[in-house]
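Excluded from the complex is one protein chain; the other protein chains are retained at their positions.
Chain nomenclature is as follows: A and B, assigned in order of appearance, with residue numbering initiated at 1 for each chain independently.
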Amino acid sequence: MFALKSATKRLNSRAFSTNTAANATSFAKKAFTGGVAATGLAASYLLYADGQTAEAMTAAEHGLHPPAYGWSHNGMFDTFDHASIRRGFHVYREVCAACHSLDRVAWRTLVGVSHTNSEVKEMAEAFEYDDEPDDQGNPKKRPGKLADYIPGPYENEQAARAANQGALPPDLSLIVKARHGACDYIFALLTGYPDEPPAGVVLPVGANYNPYFPGGSIAMGRVLFDDLVEYDDGTPASTAQMAKDVTTFLNWAAEPEHDDRKKDGLKAIIVLSSLYLISVWVKKFKWAPIKSRKIVFNPPKK
Amino acid sequence: MVYQASRIAYKSAPGALHVLKAYTPNLIFFGAAAGGLVFTLTERVPLFRNTFLKKIPVVGDHWDVKIDPQDTYY
């Protein structure tokens, strides 16, 4: 009881003393008020100045945001659907490859992912690559090998632009990583071409309208139509099916380490969280006697 | 008066062999520990896999990785 009382008293006296210290001089008070006023005025002016300029980018110029689709590889521990990668490669070869290159993907990377060794070898051999020159120094050609990279449709950027009215079809190797919205954007773009542009939209010659493309005016036209390709596994080739498959394939091309990465992540999560829990337990184990001990002082009796 | 007699107590000094003998179990266990460390660190090295790990009875198959030639480009 006594102890409590004295504690209260001490608290009071401390509170009192703090109060005294905070009792500012009239100069400090004025300086503080002035500071608040200056900050307020500066903020107001900045807000006003900001309001004087217009935002150049309209919503249409940013492009329509794609919806979030339920990709089968969305989850933390979900792999790609490899059957879909295989179909997606089929779509790429038959449709996209007419304009888009896939420079950073080698034939060999498809082996054991979507195709067998002999299938990929056969596909690679259908292309010609530069070989070492012969003894007279004349350039030679050779059939492709697994180690070769998938050839693009054009020799160089100038040829690609010349064939596409000045527009350069981007390389698709990393396109899923390179676009905001990733898979969702690619799928929405491929399936999002309206039959005709909305009223009032004026497009340059040769351009097409797609609301998901920033600015709405895209050089690429709609390319996917129902039953454009025939899948070797019998899946009906609807527009949405092809767009989904080719997007999955492009996501694999951009992130070939994806499946292993998620597995390693799972391992890391299990090990690190176990170690964390153990460390919490050890800390408690070591500190429990120290935190719960009671030190008693017995004053000598006179 | 108390009679005190002292005599030198001879004792054979423990030789190096004796010390070695006392430490034998420890050395064996440390040897096992070193072996375990080597196995742990070299688990992925093909030379070690083929020379040792594959030949472990019962579980040796785990390191005997057979990849279908259709699944790899090597």
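Criterion: a contact is a pair of C-beta atoms (placed from the backbone, for glycine too) under 8 Å apart; a residue touches a chain by one contact, two chains touch by 3 or more.
Note that contacts and distances are computed from a predicted model.
**Q** Absent chain per UniProt: "Complex III subunit 9", "Ribosomal RNA-processing protein 43", "Proteasome subunit beta" or "Presenilin"?
**A** Of the names offered in "Complex III subunit 9", "Ribosomal RNA-processing protein 43", "Proteasome subunit beta" or "Presenilin", the one UniProt assigns to the missing chain is "Complex III subunit 9".
**Q** May I ask you to name the displayed chains that the omitted chain touches in the full complex?
**A** Result: the unshown chain touches A, B.
**Q** What chain B residues would touch the chain not displayed?
**A** Within chain B, the residues touching the omitted chain are 25-30, 32-37, 39-40, 43, 59, 62-63, 70-71.
**Q** Of the residues in chain A, which ones touch the absent chain?
**A** 69-72, 77-84, 86, 112-116, 119, 187, 232-235, 238, 240-241, 244, 262-263, 266-267, 270-271
Keep in mind that, in the parts below, only the chains that are shown with their structure count from here on.
**Q** Taking each chain's centre as its mean C-alpha position, how far apart are chain A and chain B in Å?
**A** Computed from C-alpha means, the inter-chain centre distance equals 49 Å.
**Q** Considering only the defined contacts, which chain A positions touch chain B in the complex?
**A** 108, 111-112, 116-118, 120, 146-147
**Q** Which residues of chain B touch chain A in their complex?
**A** 69-73
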